[in-house]
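What you see is the complex with one protein chain gone and the rest in place.
== chain A ==
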């Protein structure tokens, strides 16, 4: 267990270092591409924190991403609100957490687990997207809201303005690193251990005095809050918000990022998000309707060939070579 922790921290440090030196070799456009991918990586990590630790799959996680995005857009676009960026982020996180807490309360305390939870969250995602399209007086309907200003705020007398590529990249990279590290320390500590116990046998965990529904609810709410944060960051960087951001396709893409990167590793999903988005851009440039088709194939392939994600290839090869050597 301790070597596993050390390995994780080592890989984490390497990733942070790579992210740190990347601006020296990349131009402005490449920086923004990686920055946006990192935001989606944060989103993937938020899903992994819930799915990886509890084993319960949320099929509408983009709803929280979208809720965060829309709240951020509405707050920053309203000139009457001072400290728009800061209040927007707080509002986005709180809004996503609030919705998750309400839905989670009814589901977890109602004894809804497993597939039932997946279905209800799937419907939640469908409805969020429909609401974003049809409530056009607030959300701008199909075309969404445009002209969202970049994040700017004062901290300790210095003015932080993230309209340039490099500062925004550093800001996002720092937030992603801090949040991923925080989620990892939560999930490897006592909290995560209890969650694993609940996943293995909820009745036994409850008999040992753990309030399982409450633990699940808090984990789900935290996960949604981080998804909301990712949504808020994304709309400020992209400058627009659209119904797709809360849609079913994004909800399923984030599942693929987590599944490919390796469920329960927190770092894997971030890397999965970055690499799969890269692939998506390349494939979509040939034919836009090809991507969902390939996405479908990836789902089927993951289930049958790589149930533990891309990173498991390494472990499999290692065991393969070991058994070869033993045979000789």
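Operating definition for what follows: contacts are C-beta pairs under 8 Å (C-beta built on N, C-alpha and C of every residue); 3 or more make two chains touch, one makes a residue touch a chain; residues count from 1.
We take it that contacts and distances are computed from a predicted model.
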According to its UniProt entry, is the unseen chain "Protein-methionine-sulfoxide reductase heme-binding subunit MsrQ", "Amino acid/amide ABC transporter membrane protein 1 (HAAT family)", "Alpha-glucoside transport system permease protein" or "Vitamin K-dependent gamma-carboxylase"?
"Amino acid/amide ABC transporter membrane protein 1 (HAAT family)"
Only one of A:18, A:80 or A:300 touches the unshown chain, namely A:300
Residue in contact with the excluded chain [from A:119, A:160 or A:182]:
A:119
For the full complex, which residue in A:19, A:38, A:75 or A:107 touches the chain that was left out?
A:107
Among the options A:158, A:289 or A:323, which residue touches the chain absent from this view?
A:289
Applying the definition given at the start, please give the residues of chain A touching the unseen chain.
55, 57, 59, 103, 106-107, 109-112, 114-116, 118-120, 122-124, 126-127, 130-131, 133-135, 248, 252, 255, 259, 289-290, 292-293, 295-300, 302-304, 307
